[in-house]
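Read the structure below first, then the notes.
Complex shown without one protein chain; remaining protein chains in place.
Note that the chains take the letters A and B in the order they are written out, and that residue 1 is the start of every chain.
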Amino acid sequence: MRLTRKISARLSTGRRSRFAAPAVLLIALLTVGGVVAVISPASSAKTEDDAATIAKGRDLFLVGCASCHGMNGEGIVTKRGNQYGPPLAGVGAAAVDFQVGTGRMPMAQPGAQALRKDPLYNDEEIAALGAFVQSLGPGPAVPTDEELDIAGATTEEIVRGGQFFRTNCTACHNFAGSGGALPKGKFAPSLVGVSAKHMYEAMVTGPQQMPVFSNNVLSPQDKREIIAYLKSQEEAPSYGGFTLGSIGPVAEGLFAWLGVGVLVGGGIWICSQTARSKKNSKKGDAA
Amino acid sequence: MSADDNSGHELEPFGDEPIPDPGLPEHLPRPTDVDPEAEKRAERQVATLFGLSSLFAVLFCVSYFVFDIGDETDEFLGMGASNVFLGTCLGLALLCIGIGAIQWSRKLMSDHEIVEYRHSASSPEEDRVEAVAALEEGIADSGIGRRPLVRNSLIGAMAFLGLPAIVALRDLGPLPGDSLAHTVWKKGMRVVQDVDGAKIKPADMVIGQLVNAEPEVFFETDSEGHHLYEGAELQAEKAKAAVILVRMHPDDITPVDGRENWGVDGILCYSKICTHVGCPISLWEQQTHHLLCPCHQSTFDLADNGKVIFGPAARHLPQLPLAVDAEGYLIATSDFTEPVGPSYWERDRSDLT
Partner (left out) sequence: MSPASTNGTTPAVTKKANPAGAVATWADERLGIATATKKQIRKVFPDHWSFMLGEIALWSFVILLLTGVFLTLWFKPSMGEVVYNGSYDQLRGIPMSEAYESTLHISFDVRAGLLMRQMHHWAAMLFIAAMLVHLMRVFLTGAFRKPRELNWVIGGVLLLLGILEGFAGYSLPDDLLSGTGLRIADGLVKATPVLGSYMSFFMFGGEFPGDVIIPRLYIAHVLLIPGLLLAMIAAHMLLLVYHKHTQWPGPGRTEENVVGYPMMPVYAAKAGGFFFIVFGTVALMGGLMTINPVWRFGPYNPAEVTAGSQPDWYMGIAEGLLRIMPGWETHIFGFTISWNVFLPGQIAPIALLMVVLAYPFVEQWITGDKREHHLLQRPRNAPTRTAFLAAMITLYGLLWAAGGNDVIATTFKLNLNHITYFMRGAIFVIPPLVFILAKRWCISLQRHDNDMLLHGYESGVIMRDAQGGYSEKHLPLSPDHAYTLTARARDEVYVGINGTDANGVSAPRRALDQLRAKLSHAWFATNVQKPTAAELEEGHHHAELEHAHDAPLEGVSADGHQFDGRHDVDDEALRPNH
């Protein structure tokens, strides 16, 4: 009972407890060994292609993910009851695409938060992993190109996106999407340069501590508008000069003190002694 | 302290000088004082700086007309060209004058230091005596010392003049009454998403979901299509009524007595206004259920009745009791049961038991 509670409570999460490497290795070895033994026949309802993709995804999963998430994505709970890797049934292909596509998964090491890095898998492999996880239990799918089409966004849509952004997103990600602090060493990452697809997936799946913004409440149209707003901000020039990091008054204060430093330097120059000539000056009196 | 001025411990006027004052050092000439070549050079340098300043001032005017702003902002290295060029030209024009003037003073103006003698800040003794005498004469002429009735009634009149000064400010604002204790929430009012007013069914929310929500009344219009709440009134009500909806696994939630039925399927509704100094908070961690205020980092546990677990806030976050109406949408079952937002003097104690 407690386990199911945990599982359902932590759908679509990436929480790790810090646990020792040896256990991981052992599990990994067992899993890799298990690959050979387990043969899963393709579902007759699916096409040959889908089945092949899922099978490929499963192969990749068993090598790269199962050590934490379990051989069938059922999740691993440590002896202390912490999540080692959360269960993946129902997180959907969108979660996989976000976590693996932004390099957050697989994690380099357990920590407060999975960090963004270069992805380890190529697009095809990510799609295969996603298909496999989707087969474990239906969840949000990877958004289609149409869902992400922001090219034709009108000014009105962009403005509304800005309103949604300021209401739902700036509290954590800051007014310019520069990111912000969360309790206990966690943080909301910067949104600058993040692809539209990954932003969309993050909203749908709620990776790590981020809450979910499901399509039933914040509709796909709303999400598209938010993304369109952010992209329009990225394209707009920095009207007032260098941005100083777009993190608000703290950076501005530091630069103000830099300005005062420069001006004090000016004052030192103004009051410094100019060069003195030795011509016409009597010898010996200089001391 | 003034009583101390002429009594008690006195120090010797000034410290003894173990080394005698050698006197002002001899003035040494600068290269520009003795070398006509250097003097000419400095003169040219200063004039060049002043000339450059004129050039930059002209460039400022050119930039003003050349670079577009607004809709068709011209860009320069990803920055607004108008601002960058106007600022740079103006800055350099001013700096050239400043640097030129200072070079002028450093190199060309006479640099002989001169000596001025100080005077004591106090007036000479005879002036003091005279001033005191004049003042006493004036006081005596007024008779203020001899006519206490006049004096005291004047003091009283002055004091009473303070009353109109204070009373006249009465209409700065209405009295608070109990308006801080109430919001627009009432039984049956739907909880809708902020910005677009979308109504919410419990099934629309998945576990781990956060919705920034408002009372539906903010999106309602009267028969003529005007919003019921607009402008300052809307802002004032929003400042109290804004809420967040969160959905957690029902087993994670530990309601205090009396709040067991305040949620719907693990969906809880809390005031968005921090109990510390009133920032809107929606920084929710879906796994820990912690809500962080980005202003001063008060942290509340939404699975545990909004109790404070960290930071400067002293009180839990008020919770709004929820239910579902006949059409299946989330509604409030009452107003907040306690005042939302920052504490104030008249606010009754209402800690969770």
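The rule is simple: contacts are C-beta pairs under 8 Å (C-beta built on N, C-alpha and C of every residue); 3 or more make two chains touch, one makes a residue touch a chain.
Computed from a prediction, not measured in an experiment: that's the story for all the values here.
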Notebook entry, point to check: List the chain A residues touching the unshown chain?
Noted result: 155-156, 158-159, 162-163, 166-167, 170-176, 178-185, 187-188, 229, 232-233, 236, 238-244, 246-257, 259-260, 262-264, 266-268, 270-272, 283-284, 287
Notebook entry, point to check: Given the full complex, what residues of chain B touch the hidden partner chain?
Noted result: 1, 4-5, 8-11, 13-25, 64, 69-71, 80, 82-88, 90-102, 104-105, 109-111, 113-118, 120-122, 169, 172-176, 179-180, 194, 212, 214, 230-232, 235-236, 238-240, 242, 272-273, 276-283, 294-298, 308, 310-315, 341-349, 351
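Going forward, only the chains that are shown with their structure count from here on.
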Next item on the list: Averaged over CA atoms, how far is the centre of chain A from the centre of chain B? Could you give it in whole Å?
Entry: 33
Next item on the list: Could you pull out which chain B residues touch chain A in their complex?
Entry: 26, 28-31, 33-35, 73, 75, 78-80, 83-84, 87, 102, 106-107, 111, 193-196, 198, 200-201, 203-212, 246, 248-249, 251-252, 280-288, 290, 292, 294, 297, 299, 310
Check: Within the complex, which stretch of chain A touches chain B?
Finding: 5, 8-13, 15, 160, 163-164, 167-168, 171-172, 180, 182-183, 186, 188, 206, 208-214, 216-219, 222, 237-242, 269-270, 274-277, 279-281, 285-286
